[in-house]
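The complex appears here without one of its protein chains, the remainder shown in place.
Going in written order, the chains are labelled A, B and C, and every chain counts its residues from 1.
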Amino acid sequence: MLNKTYTSSLEALHDVKDGAVIMFGGFGLAGIPQNLIRALYEKGTKDITVISNNPGSRLGDNEYGLAILFKAGRVKKYIGSYPTATKSFKELYDAGKVGLELVPQGTLAERIRARGAGIGGFYVKTGAGTLLAKDKESRDIKGEQYILEQPLGADFAFVKAYKGDFYGNLVYRYTGANFNPLMAMAAAVTIAEVEELVEPGMLDPNTIHTPGIFVKRILKGERYDRWYE
Amino acid sequence: MLNKTYTSSLEALHDVKDGAVIMFGGFGLAGIPQNLIRALYEKGTKDITVISNNPGSRLGDNEYGLAILFKAGRVKKYIGSYPTATKSFKELYDAGKVGLELVPQGTLAERIRARGAGIGGFYVKTGAGTLLAKDKESRDIKGEQYILEQPLGADFAFVKAYKGDFYGNLVYRYTGANFNPLMAMAAAVTIAEVEELVEPGMLDPNTIHTPGIFVKRILKGERYDRWYE
Amino acid sequence: MIAGMNEKEMAQRAAAEIRDGDCVNLGIGMPTMVLDFIPSGKTVFFHTENGLLGMGGFAQKGETHPDLVDAGKQPITCIKGASFFPSDISFAMMRGGHIDLAIMGAYQVSEKGDLANWTAPGMLPSIGGAMDIVAGIKNIIVMMSHTTRDGRPKIVRELTYPATGYGCVSMIITNLCVMDVTDKGLLLKELANGVSARDVLSATESSLIIPDTLS
Partner (left out) sequence: MIAGMNEKEMAQRAAAEIRDGDCVNLGIGMPTMVLDFIPSGKTVFFHTENGLLGMGGFAQKGETHPDLVDAGKQPITCIKGASFFPSDISFAMMRGGHIDLAIMGAYQVSEKGDLANWTAPGMLPSIGGAMDIVAGIKNIIVMMSHTTRDGRPKIVRELTYPATGYGCVSMIITNLCVMDVTDKGLLLKELANGVSARDVLSATESSLIIPDTLS
């Protein structure tokens, strides 16, 4: 009689504590867990380490998504690939108020997957010989330089899918998958928000992108903003 | 005006030479490229290195799938995880007529994926300290023993999907995916056989399991045997 | 020779270890019988290494599909809420520590919980997913006959067959008894009907911790 459903975003975050390391799915604003981000903001959790491809995203003069957490000074450290476009991150960074670990996007995805898949580390050519390989072990493989990358996990993963069922099975749409299925595998507790929450058996088992085994809690998102006309 | 379609299995194998290293998708008889296997048998290609989870599969008194290649003495070496159940392999092996590289199933999948994803090598706990780690580099990671595993590629991958389109996009069904999507990524030339071949646009882009970029040739399989009542 | 539990009783005993919501990998052979003993009211996701979470029972004639099989290559069914996935994700579930429990067969188990179940002298070796399972799943239950067909102990001081993994077994269910693998050694936990602690001792090579209630 297992049921992983929660009735609100805030309730699903009941045990998220100050200092938590949290992964957030999404690329720009596509596939971000916008309801969980808003709930985390309302909850007031601070000293968070954020793992996400972008620290929020700008559209016109406004910034959305994770930017609200950065602006409110809730984030201690950011691990991701592309912070430049987010002004509120840049201000904190220039003022020395937030830490930054910059990771090439593909390596970020692979490090997260590695944690989820029980891989102890892996070698890639990406970044070899550059500033981003500074403190990394390197290795010659068939005449080419590779560097050793570490798995990357978190206390929580907040992910967003198009549809989900009570067991936590998830289906994504368009480019909304991005980091979500990888992060779902890599955290101690994965919380999924979905646009449509259905009973087990309503999703075709052949088209499920994230099997429910990776998801501990699931809820129907309260509100989905559309940012484009 | 790209079209990767071939009209027969035999035609799709036109450049497969003696001594080729070939990956075959499938687990037991589920998801095996049965038409490509038959065509390779007809073609008479020999000294093949076979990479596949099983070297064919037994049902009752008969053996199917790759077993026909082993029986005919076409295979030089087998790389896979579970040959025991295949009597025709066992006979050759006991007679010293075929090489064997035994790889734990999960490591086999991950090594193949690594080759497809440009990973130079990776560490796993699987097999550490056992006979299968004999010549492998080991490493202590956070107090646990890991071994270094190498990527595994091939000249050709023969894969089977339920549906595919002219661009090589593939959709699997039930447990028919298994190694197929991984092998599709890991060979110089991937040839896919499908039960239904459709025009681009007929498959939902959200449910494609293997994007066409990984597939060089595609054909509608001539005949699909059903082995169970 | 003492019979003790039959295979169905052993499967039923193993099933009692499964909690509501557990994801459970079943090895080929005897462990697949566990499928039949899940108490109603419990939701259990049976994982098969070839890419399915939510295995149902074996398929009946007429409902089989050549692309829907379990790890033993038998045609099966799936439950509502099941999902299919490729081999890398299937083994990520194991290696990454996402599966709660595995139930598998064995040739030998040592008193430290070392496991041998993939090869023996003179045998064509086959590993399948066994090493991945023991490397990634914390809770491993071994289900096996207490001795070999010719009566030799399978629970031993040190493995004589090549190891699948070290210190990985947490519980042993045999036709004679149930044992926990503890830091101090093998703890005899339950005896099958009509079996005495003395019977178990004489069929076991390794030393055993026997609580007063069972001696």
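Here is the rule we go by: a residue touches a chain if its C-beta (ideal position, glycine included) is under 8 Å from a C-beta of that chain, and two chains touch if they have at least 3 such contacts.
Every value quoted in this text rests on a predicted model; they were computed, and no experiment measured them.
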Displayed chains contacting the withheld chain: A, B
Selected from B:119, B:183, B:197 or B:218 as touching the chain missing from the view: B:119
Of A:124, A:154, A:194 or A:213, the residue in touch with the unshown chain: A:124
Options A:107, A:169 or A:190, residue touching the unrepresented chain: A:107
Residues of chain A (touch criterion as defined above) contacting the omitted chain: 27-31, 53, 57, 81-85, 89-90, 93-94, 100, 102-110, 113, 124-132, 162, 172-182, 209, 224-229
Positions on chain B where the hidden chain makes contact: 1-2, 113, 115-119, 165-167, 169, 185, 199-201, 205-206, 208, 211-214
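Criterion: only the chains that are shown with their structure count from here on.
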Both-way neighbours, i.e. chains that touch chain C and touch chain B: A
Between chain A and chain B, centroid-to-centroid distance (C-alpha), Å: 33
Chain A-chain C separation of Cα centroids, rounded to whole Å: 36
Residues of chain A whose C-beta touches two or more other chains: 117-119, 206
Contacts with two or more other chains, residues of chain C listed in rising order: 78, 84-85, 88, 91, 94-95, 135-136
